[in-house]
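The complex appears here minus one protein chain, its other protein chains still in place.
Here is chain A:
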Amino acid sequence: MKILEANNGALTNFEVLDFLRAKGASKDPTRVLAKVAQSEYKVYDYLIDTAARDQTRESINEFLESVESHDLAKAEILNIINIRPTNIVEIFPIIECCDTRFSDEELTEIVEIVKRTLPPPPEDANGAEPTKSNGEEGGEQMETS
């Protein structure tokens, strides 16, 4: 076995998910008929629970065009597409030397572009409810117990 090119291109989660879907992977019972191996299915099950589930080529292209004006490295753009940060706290660890390269307004702008162009991940309705409600529920439970 000879390795011709160790890195022939990075793939976003969406591209891998799209590839597996094209092979026939799916969530419903017809999955047993597809020519998809068990190990590939495990990757599919992981990816379907991430932000990549509802992304489309058009939304990613739109995001790439909108974010071109900001000075982001390729790896950072890849990470942003994969994670879909919804606020500054989430985007801070993705970008290197974030506080020296970008001001708060620019970061808010990037987050706005993300929210506008990339579709939200599936459990956004439940998981990303304002943290206050979760905190309050937790607090109440603590008091009663």
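To be clear about the criterion, a contact is a pair of C-beta atoms (placed from the backbone, for glycine too) under 8 Å apart; a residue touches a chain by one contact, two chains touch by 3 or more; residues count from 1.
Keep in mind that, in the parts below, contacts and distances are computed from a predicted model.
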Name of the absent chain as recorded in UniProt (options "Interleukin-21", "Protein FMC1 homolog", "DNA-directed RNA polymerase subunit" or "Ubiquitin-like protein 5"): "DNA-directed RNA polymerase subunit"
Selected from A:45, A:68 or A:112 as touching the chain missing from the view: A:45
The missing chain sits against chain A at residues 1-13, 15-16, 19-20, 23, 37, 39-40, 42-43, 45-46, 50, 75, 79, 82-83, 89-90, 92-94, 96, 127-131, 134-135, 138, 142
